[in-house]
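Note that this complex is displayed minus one protein chain, with the remaining chains in position.
Naming follows writing order (A, B and C), and every chain is counted from residue 1.
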Amino acid sequence: MIKQIIACVIFLPTLLANQAAYAGPPEDRESFVAFFKTRFPDISFAEYANGIYAIDQDAREQWQEIEVFPPYEFSIDQGKSLWDEKFADGKTYSDCFKDSESGVKQLFPKFDKHKGEVVTLAMAINRCREKHGQTGFEYGGDQLLSLSAYMAFQSRGNTINVTVTKDDPRAMAAYEEGKQFYYTKRGQLNFSCADCHISSAGQYVRADRLSAGLGHPTHFPVYRSKSGGMVSLHQRFYGCVRDVRAKPFELQSREFRNLEYFLTYMSNGLEVNGPGARK
Amino acid sequence: MASTIKISAKLKGQVANIKSLMLHPMETGSRINPDSGETIAAHHITQLIFTNNGKEVMVANFSTAVSKNPYFGFSFEGAKAGDTVKVKWIDNKGATAELETQLG
Amino acid sequence: MRVNKDLGMSTKTLLFMMLISLLMTAQPIRSVTAKETDCSLPGKDARLVDKGTSPVSQENIFRNSYAEAECLRRAAAKKGAEWLETNELLRRSLKEADKGNWEEAFRLVQKAHFQADRALRQADYEAKAWKHRVVDQKGHN
Partner (left out) sequence: MQNMRRMMIKGGVALLALATLPRTLLAAAWPQKSFNSTAAGDALRELLGTDITTASDLIELKVPEIAENGAVVPVSIKTSLENVESISIVVKNNPRPMAASFEIPPGTLPDIASRIKMGETSDVMAVVKTSNGIYSTAKTVKVTIGGCGG
């Protein structure tokens, strides 16, 4: 035992030097938050749940005008009627989601130990449907977006609390893959997520100011003025990847789920405030 | 199908503050369907009429330049608890929808 | 004495740790280009000689160029690094080739080839480079 420890002590610096970028998820998150604290000293941590409106004052006023009576309210209504529907076997969504009355959104995505993969809320909804003899909703479709909007609404004010268990190597691998995705440059424009939403947060890309990576998952799904409809986080990922001129991945693909896992973990401690309204 | 109108009515003294949201595409008639190359026909709300206990309190005339899923807010005096505020929209294809709410 | 002896006995462990350390240091050095993948085909060089002669040989050259570009695109896709319009460029090049518009077909296929090749180089570089962008403890990026 002792010899192993000594050997480890001798080689540890070498190992660390080789793996300089490695840190555990909690350390990653601390650094992530610290970066924005340094970058925008006047913006409080909680404000990042408001996305770009934490940074851009003029845009914030317009957003607040829209939030007076936000267009996503129709989606919440539709989501509520879907939520209240009974499956053929008499069960409801609340049979699948424990404590659903007070909201469950803050716990997703989760690592599913049985299946060995990251499960998003959208996936969990469809698994619930399938378990009770229903067909799954189309990803990115109206019904799933509405139901997600309602579930986000139910979860408003809850604190994001995604867990990455260090002792499950598969969960760690999924987290690491998401992290690698976030920092990897891709596409013809050679941008990583981090290039825009960490290094350049608050700056302009053409006419748009870039939002901070911290807080990105808090408010989805969002009603986008641009499309005049609801958009999921994965649809937003899809749009970003396409915008850097890389071939996007499918909604709910392993790549996007792992990215969501990493990104949502980074936002642990922020409040769920979805559904939201964005430009 | 749930209502295509949402309304929020708040009474403050004798002033009723009305906010409303309509589910409507508000097509301008100048957009082109990228798949077919055809122009998408105009489809928009033309009038939004508010009454309080049957008395007209607001007529909003909309062009296609009002945003998709239109929002409209206004206030009127002489309101009291229990009054019935009704909103009705008419679009250029002749479709209508209406919703009532009680001031309280 | 005891400690020395213990250290002496741990040669195996030391070797094992060195091996592990080496394995962890080792990074893929291979840089992927057409020549170094299985994508390189004889048609590539032939194209330089034959371009602009008879329609028959144009077609052969095109098919080889297309196959090579498509092969690179697939390799990039496998790494999750394919660019947005590479596949569309290839599709369009085929269409032009079918019509016998060789000049346009070649232009498109070469563009696709360039994109797929760059996507692969990007993926290779990024496999290591991403780590240097992770925000560090001091909040630097």
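Convention: contacts are C-beta pairs under 8 Å (C-beta built on N, C-alpha and C of every residue); 3 or more make two chains touch, one makes a residue touch a chain.
Bear in mind the structure is a predicted one, so any value in this text is a computation, not a measurement.
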**Complete:** Among the displayed chains, the hidden one touches A, B
**Message:** Considering the complete complex, identify which of A:W63, A:F237 or A:F256 is in touch with the unshown chain.
**Reply:** A:W63
**Asked** Taking the full complex into account, what residues of chain A touch the chain not shown?
**Response** 51-52, 58-59, 61-63, 65-66, 68, 205-211, 224-226, 228, 239-240, 243, 278-279
**Request:** Mind listing the chain B residues that contact the chain we can't see here?
**Result:** 15, 26, 28, 30, 46-47, 49, 56-68, 70-78
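Definition applied: only the chains that are shown with their structure count from here on.
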**Request:** Find me the chain with the mean Cα position closest to the mean of all the protein Cα atoms on display.
**Result:** A
**Request:** Among all other chains, pick the one whose mean CA position is farthest from the mean CA position of chain B.
**Result:** C
**Request:** Compute the distance, rounded to whole Å, between the mean C-alpha positions of chain A and chain C.
**Result:** 30
**Complete:** Note: chain C sits from chain B at a C-alpha centroid distance in Å of 57
**Item:** Numbers and ranges of chain C residues touching at least 2 other chains
**Value:** none
**Request:** Would you mind listing the residues of chain A that make contact with two or more other chains?
**Result:** none
**Fill in**
So, in the complex, the side of chain A touching chain B is made of residues 66, 68-69, 71, 73-74, 77-78, 81, 225, 228
**Contact footprint of chain C on chain A as seen in their complex** = 2-4, 6-8, 10-11, 14-15, 18-21, 23, 27-28, 30-32, 34-39, 179-180, 183-188, 190, 192, 194-195, 198-199, 242, 245-249, 255
**Prompt:** Inside the complex, what are the residues of chain C that reach chain A?
**Reply:** 6-7, 9-10, 13-14, 17-18, 20-21, 24-25, 77, 80-87, 115, 118, 122, 126, 129-141
